[in-house]
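The other protein chains are all here in position, but one chain of the complex has been omitted.
After this line comes subunit A, so read on.
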């Protein structure tokens, strides 16, 4: 175990001119013990970068996901809400409190259930492509494809009536477009979406349908006051993450066209880009040793997902995009009891989004030089603001 004073570094941020994942991660991984970081608010938290250590942190019952514990890291403007702030935001709960929510939702996301959604997802993707092709020979693939597809899929899943889907899609887009919307506009969008979701729950309570909300209401294990928080969580967790993977994956496939049409690109895109690098925040509630480092109760912990997914002891030549590798042990969806509930939905959405795009628009190409791509530097997630393409 390391007893010397730990190395302290600034909390990693995405900056113009620095590739993602940042080369600094390679140095942190090789460091004996763990590296300590200064968070934007001045507090400190351990950075966990080795694949093995990240899996250990995410499965250790002495390490908590609950933001109400003292020492829980705050890495930016948006923190993890507590149950007092948003009841039902169960990614911020530990076992056993967490398990009631997870168990209620698992049936909605089984491999079989997601397979059943394929025709609806294919229809949604085809409709977006029809609209893009009808509008001309250029598009912003983020606004016109990557963002609407997952939003429309979540609408279908929740049972949002078709007439409300434009409203739902426009508010979810406002929520994640950091440069195209102001803080005030995003705050309004959250309020409108929450109000809409509450109204929808009321409607489904009176007139149940064949959808997730109606089934959760019938099962009764999630209380009505928690349900809107749960649904908002599903929306936030499933929207921008999927959109960023669709957009970044298309860029990577255009740069590596030999992999276009190969479904293995999905798993490798998830690993290679690791868009949710800094979302699996934790705090130790007992003393625990991780990677040869003593972590004291009350210390904040930030597993860096992109660092783990580019660890040479888990992936050969990790900085290469190689869909032929076996990449499924990546931690892009996290690990442990909080591992992404919607992962099989995301996989299917990405697969259909790539396949149909290159089938329908085989001569698609970037409309800006590589260095002209607008990376999201401010958001929690890694992604693109815009992706101008033409054909």
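Keep in mind that, in the parts below, a residue touches a chain if its C-beta (ideal position, glycine included) is under 8 Å from a C-beta of that chain, and two chains touch if they have at least 3 such contacts; residues count from 1.
One rule holds for everything that comes next: contacts and distances are computed from a predicted model.
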| item | value |
| --- | --- |
| Name per UniProt, for the chain absent here [options: "1,2-phenylacetyl-CoA epoxidase subunit PaaB", "ABC transporter permease", "Ferredoxin" or "Fe-S cluster assembly ATPase SufC"] | "Ferredoxin" |
| Identified contact with the non-displayed chain, of A:68, A:343 or A:374 | A:343 |
| Which of A:107, A:161 or A:292 contacts the chain that the document leaves out | A:107 |
| Residue, one of A:20, A:46 or A:335, that touches the chain absent here | A:335 |
| For subunit A, the residues touching the chain missing from this view | 58-59, 102-103, 106-112, 328-329, 333-337, 339-341, 343-344 |
